[in-house]
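With one protein chain held back, the other chains of the complex are shown just where they sit.
Presenting subunit A:
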Amino acid sequence: MSRILVPCHVKGTVALQVGDVRTSQGRPGVLVIDVTFPSVAPFELQEITFKNYYTAFLSIRVRQHTSAHTTAKWLTCLRDYCLMPDPHSEEGAQEYVSLFKHQMLCDMARVSELRLILRQPSPLWLSFTVEELQIYQQGPKSPSMTFPKWLSHPVPCEQPALLCESLPDPSRVSSEVQQMWALTEMIRASHTSARIGRFDVDGCYDLNLLSYT
């Protein structure tokens, strides 16, 4: 299904910590990222894509406008979604993740703001975040075209005029041409990914030294 990227403004991460940041020993285990959409009206959120970086659990809260007159409410649409099955090990630590509308706990119509709450309970990691955050909304359905009248109401077949005897039957010729066209389309469509197997360039394999790029 089609989707459109919604331009968003990702504010800096805010660490939530109990006590004074300077004196406490440990690192914060909860980060909050606010995402606003300054130039876009409240929209229906379709998909959220991001690259994980050592975040173990993700919760998302969304600010929704329920109707034109009431103030916007904050709702939790995703609670403790597990990104890393074992927070102490590397599994899932740098994976690309997509979250869809149907995975959310609440309706995602008329979203005006998002808040991502990242949790990483393990003290082993120096930092954690999510990167390359992208929000998508539903794309437009394929536009309905109005067909010209002659396509939707074809005229009944006319009697073909009798041609000279020596010329071949036009309906047979057209069906054969159609078959040939279908064959060429098939051949064109079925290109394979198989290699040819040549390692040299025109028979020459006289090399420089190996390059480091």
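Everything below uses one rule, namely that contacts are C-beta pairs under 8 Å (C-beta built on N, C-alpha and C of every residue); 3 or more make two chains touch, one makes a residue touch a chain; residues count from 1.
Everything that follows uses one rule, which is that contacts and distances are computed from a predicted model.
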item: Which of "Ribonuclease P/MRP protein subunit POP5", "COMM domain-containing protein 5", "Radial spoke head protein 9 homolog" or "TBC1 domain family member 19" matches, in UniProt, the chain that is not displayed; value: "TBC1 domain family member 19"
item: Omitted-chain contact residue, chosen from A:Pro7, A:Pro123, A:Gly139 or A:Pro170; value: A:Pro123
item: Omitted-chain contact residue, chosen from A:Leu31, A:Leu78 or A:Ala93; value: A:Ala93
item: Subunit A, residues in touch with the chain not shown (by the definition above); value: 49, 51, 53-54, 85-86, 88-91, 93-98, 100, 102, 123-128, 132, 134, 190, 192-195, 197-201, 204-213
